[in-house]
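A short worksheet on the structure shown next.
Certain chains of the assembly are absent from this excerpt, and the rest are unmoved.
Each chain gets a letter, A, B, C and D, in the order it is written, and its residues are counted from 1.
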Amino acid sequence: DTVLRVFIGGPAQRPDLFRTLADRYEASHPGIRIEIGSSAATSELQRKYLSVLLNAHDPSFDALMLDIVHPYQFATASWIAPLDPYLGKEKEALLADGLPIYRQTNLIKGQLYTLPAVTDAMFMYYRKDLLAQYGIAPPQSWQELEAAAQTILKQENKPALQGLSMQGAPIEGTVCSFLLPYWSQGKEVLNKNGKLILDKPAALQSLTLWTGLIKKNVIRRHVGEVKTGDTVNTFKAGNAIFAINWGFAWNVFQNDADSRVKDKVGIIRMPAMPGGEHATCLGGWQWALSNYSRNKAQTADLLRFLASPESVRFITLQGGLLPPYLSLYDDADVQAVIPWLKDAKPALLGARSRPLTARYAQVSDVLRISTSAVLAGSLTTEEGLEDISLRLERILR
Amino acid sequence: MLKLPLRWIAAAVLLINGFFPALWILLTSFKSDIELAQTPITWLPQHPSLNNYLHAFSDQPLLLFLGNSFAVALLSTLLTLFAATGAAYTLTRLQLRHRDLILILLVAVAMFPPATLLVPLFEIMRGLGLINTYGALILPYAVQSLPVCTLVLASFFQQVPKDIENAAMLDGCTRLQALYRIVLPLSAPGVFTAGILAFVNAWDEFLLALALNAAPGSRTLPVGILLYQGEFTFPWPVISAALVVAIVPLAILIVLFQERVISGLTTGGIKG
Amino acid sequence: MSLRTIFTRRQHSLRQKSGDISQASLAFWLLLPAVLLLGLIVVYPVAKVIHDSFYSISLFSDSGPMFIGFANYLDALRDPDVWRAVRFTLALCVVTVPGALLVGLGLALLANREWKWRWPVRLALLLPWALPLAFSGMIFAWFFNTEYGVVNDLLRRAGFAPISFLLIPQWGFFAICIATIWKTSSFVALILLAGLQTIPRSLYEAAELEGASRWQTFRHVTLPLLAPAMMVALIFRTISALQSFDIPYAMTQGGPARYTETLSILINTTAIEYMDVGYGSALAVLLFLLSMVVSSIYLRKLYKGTL
Amino acid sequence: MAKLSLQRISKHFAQTHILKDIDLDIDSGEFLVLIGPSGCGKSTLLRIVAGLDHADEGQVILDGRSINRLPPRERNMALVFQDYALYPHKTVYDNLAFGLSIRGTPKSEIEQKVQAAAELLQLTNLLQRKPAALSGGQRQRVAIGRALVREAQLFLFDEPLSNLDAKLRTEMRMEIKRLHQRLGKTMIYVTHDQVEAMTLADRIAVINHGRIEQLGTPADIYQSPATTFVAGFMGSPAMNLLDLPLQWSTNGQSAFIAGQTVPVGHLETTPEQAITLGIRPEHLYIDPGHLNGQAAITLNAVIELIEPLGAETIATLRLEQPTANLETFTVQARLPGHQAVVNGQKLQLHVAHANLHWFDSEKGTRLMTRQAGNKDQAA
């Protein structure tokens, strides 16, 4: 028997559902056995784990499910292998149906390295009930959001209630916090060739937006220590009017037994900067083929199966995770499972990829640390910007 | 007059310092997620429930983690004690050339940040075919604890009056017998302490455990408990419950054990 | 365990080495397990780290490893991030090592008393240690949290404004020190408690009869007899303080603005996150050398007075 | 001033009752020697006085004030521990100086006192050594010195000279005596050495089975042991205690022992009482000339063992009974070193009537002379 070992990081990536798929695959492919391995819940720990294995050229995993920020590095390090040789024309079909952004993220130096497994993005959650109560329409720009939050905060007058909850601790989510308004101004950090094209005024605008909101108490002062989970809990407890978070949070708000915002949750696209576009941060998980796999062809075939729209449809229906294929957004069954799908689609269409570079880890560190420090007030916006640009220049020189 | 209350204050501070976090964990384990998100925070659980404990046991094989951790910690502790006993005895009681060099090399083992050793360690363990087994952890843990255990044991061996060991040798013991039958029992507090140090080192360790032993069946506790968290959420109540299950019995067990180790073991042996 | 006795023994052994064939072979067999363990587990990784530190190995560059001599070290010495991390790490040492020693000593003394509250004291002594390191930092990050932290809750109840401990560099340092002392004082206390247990009662009795106050007894009997245990605790506490990683990382991730980044955090991110293996290895070797220097200062300064 | 009074002191260890209702008054400035068999509780008693152990019952009263609750450091007593308890990490000098320095005694005064004590104890060359590098006797001397340098109000010595050679022991004994005379401090002294007990003590307390068997001056204890235990315990070789077959005259005025008549009219006794006869080895004379004409009994004996000690010879002899069917008795006699005797030699032993000690065999108590008895009744 050929054993194919698939790495599916943690419980959030639903190895249980993929097991069912694997069973199906085994049934139709005699002689192939599939084992699913996992390590820890967070992307950070999974990366730690994988980097040890792959650094040691370990063949124990054939297929890897990776956080979308990782493939570029892994490919540069030759830890994962391109899929082109195994896919042929199917490659085009998959890319065509996938979210447009995947053309950027999955093709590395022209080769297809990953296939989408699950998609995700940053969304703006809001309290439908509160906005409705005060007759406020869901905000389309940050100014509107600020106004809405201030009105409601004043009216409600609850000390625990926050205007906007977002991530400001030096974690990966804060990279998005920096990029959201930056992208909204139509700017990128890197050009297509991986050269730094940081637009300082736009970056400054971006940071100033947050410090402004903090000053006006729409965002709490301690945002510098807020992590993704804190935002979830705050909003879930009914203590935030707006919250920026990944798509998974919707299930928590809507389905958790102790949620206080059940049926009061709305989703909108990320507000835009003045005159800007609605841009959001792409997340999700990708399939990749380990370069140290001893069964590359079989694994590629398995990946094709796992990444096929049919399989994704199954996962989506069973797990309520956002599908990476556009066709599924019009699927009635899927819409039934994910009621907010129609709100999610426009946001996803505006999704941007975080900088694609082999040195993403450093880039991410710079962005998150400096942004967090600015949000925490230990650096001024100017100092923060200076720090960001100097360091990025050094890293990407 | 002023000194007495000062001493009691100091004692109280130390006690609170020791207990508070564990107590907080205990309280948290009876709270709900939502209660934690409240401001101002609550101290006592509003609606105490054992739900988190149920979750702790049903969401992940907590007992399996406990068992794994226990096995790994115990075996590595025994291995450490075995190796450290020999080393400590050699360093303190036998004539040895390059003693200081050996000593410094031993201590130096503790001076490399483990993170940088991770990849080569993985390669070694793979070479030994130990990846994803207890062995992959037992060996490095034993090494990690070896320096401190050796020095602790050595400082105890040195406290054992030489004449007691001499008496044993006159009674017909080889040095080895004297070590195991006389010196070691008389160093019981030291052996025990070294044991706890090694045990808890192993019990605590996360990084190696994650990298070298990720198989679901042999995962240890710190790695296992982190599985309760979501990708972005950290459910303190359930994790607290798991921690309580993991820590409190262990700590009490150790204390009970420790209470049985009498102090002043060598009194009555020597005149002078 | 003093180096001095080791040296004198050595002279002794020179004079006697002819007579001790069996001792030499016994020493060999007794040391064998330790040597085997070390040889198996330590030698290759350490050699590899030292080797790598002379190469430029970035997994994300196209070229393979390239020998660059001391370039990594020179880079490190010019890197302001390194210097800041060294300063912060040393500051952490300077505060948390004596801090843990003091708290640990207090706990050990309490736990060694013959009283009915010894049991709870020993539990209090052990609990911080038993709580896995991976969670300790998180718990303290939570305690010092602005909104949900128990420290700020107390401040608020006492009528003060809450402090964002982890967002203000000085307070962040303070919080990290508290957490580190809390976590590591158990280690110290355990070793010292064991040391206390070996001090014969009769010596306390003698001192007490001579009229020594508690403090004098402590100063002149307990402390000197505890010195060997103290040494062990001190050396290892210092080494591990120089390696501080988990607690600061869990509490502040090195923030705000890298202010609380320790050398170990820097090494970790460099070698593991950035995959800059060569540079990370050089930093690791530097940390190793720093540990060597600091602990040999200790050994020299403190062994002088003991035994 | 340090008048110590022990009242109904009682102490258990686990199940064993070590000290039973010890009552003892020690005058200020008195030198009391405690003596008793190994394990009888002497050290325990000292430790109770010093405050290191606590009595289960009873009071330790110092100058009229109960000090049961007073911690040792406030009692201002000095104790020479039986097992020394030296500070292993301090030099001999520091061991001696410690008690002074913690009291803030000026350096020069410490120096001078320590030097003086060291000289006295012949430790001057060893002041910079640590205890581990000392011989047994040297350690013991340090332990003594540690107690002597301090100006305690009460000195407690627990077999302080046991590990010293005879010569040094004699010198030390003298020094302690001199010190006692100079300072006039109360001292309690445990010893197994008869010479020390006899020469140092104002009074001796003989302890047995947790009780004080006899308390009295050395002469009292030696000359009129209150019990067979004390009689057998004090003196080396011990007093010969003989349950000789003995018949009473009808009027109770005399007894027949080994065929000889001994007057017993002066004793408080009844004719039916079983009697034990005590004879000190030094009162058994071979040469009747030594009797100086006192009335005596004569015993026939055969020498069984001769132990020449130099100055004297200890002879073990078998008494030849006039009636052969009785068990044989063995006695020890203390003969002058120059007395020529050989093994197997038959000879006669003479004991003056005045040197006979009479005990009640059953109770083991000394038989009082009638006169004393009458006095008691009159009082």
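Here are a few things to note about the model shown:
Definition applied: a contact is a pair of C-beta atoms (placed from the backbone, for glycine too) under 8 Å apart; a residue touches a chain by one contact, two chains touch by 3 or more.
Given the structure is predicted, the values throughout are model-derived calculations rather than measurements.
Although just one copy of each chain is shown, the whole complex contains the chain kinds in the amounts A x1, B x1, C x1, D x2.
Heads up, the rule we're going with is that only the chains that are shown with their structure count from here on.
Set against one another, B-D and A-B show the most C-beta pairs in contact at A-B. When chain centres are set by their Cα atoms, the one at the greatest distance from chain A is D. Comparing each chain's Cα centroid with the centroid of every protein Cα atom identifies chain B as the most central. Chain centres here are Cα means. That of chain A falls 94 Å from that of chain D. Averaging Cα coordinates per chain places chain A and chain B 39 Å apart. Among all residues of chain A, those that touch two or more other chains are 48, 55. For chain C, the set of residues touching two or more other chains reads 147-148, 200, 202, 272, 307.
Per the contact rule defined earlier, chains pair up in contact as A-B, A-C, B-C, B-D, C-D. On the side of chain C, the complex with chain A involves touching residues 59-61, 141, 145-148, 164, 166-169, 252-259, 269, 272-275.
Looking at the complex, you find that chain D touches chain C at residues 50, 52, 71-79, 81, 83, 85-90, 98-99, 102-103, 146, 150.
Taken in their complex, chain C has these residues touching chain D: 200, 202-203, 205-213, 216, 220-221, 224-225, 307.
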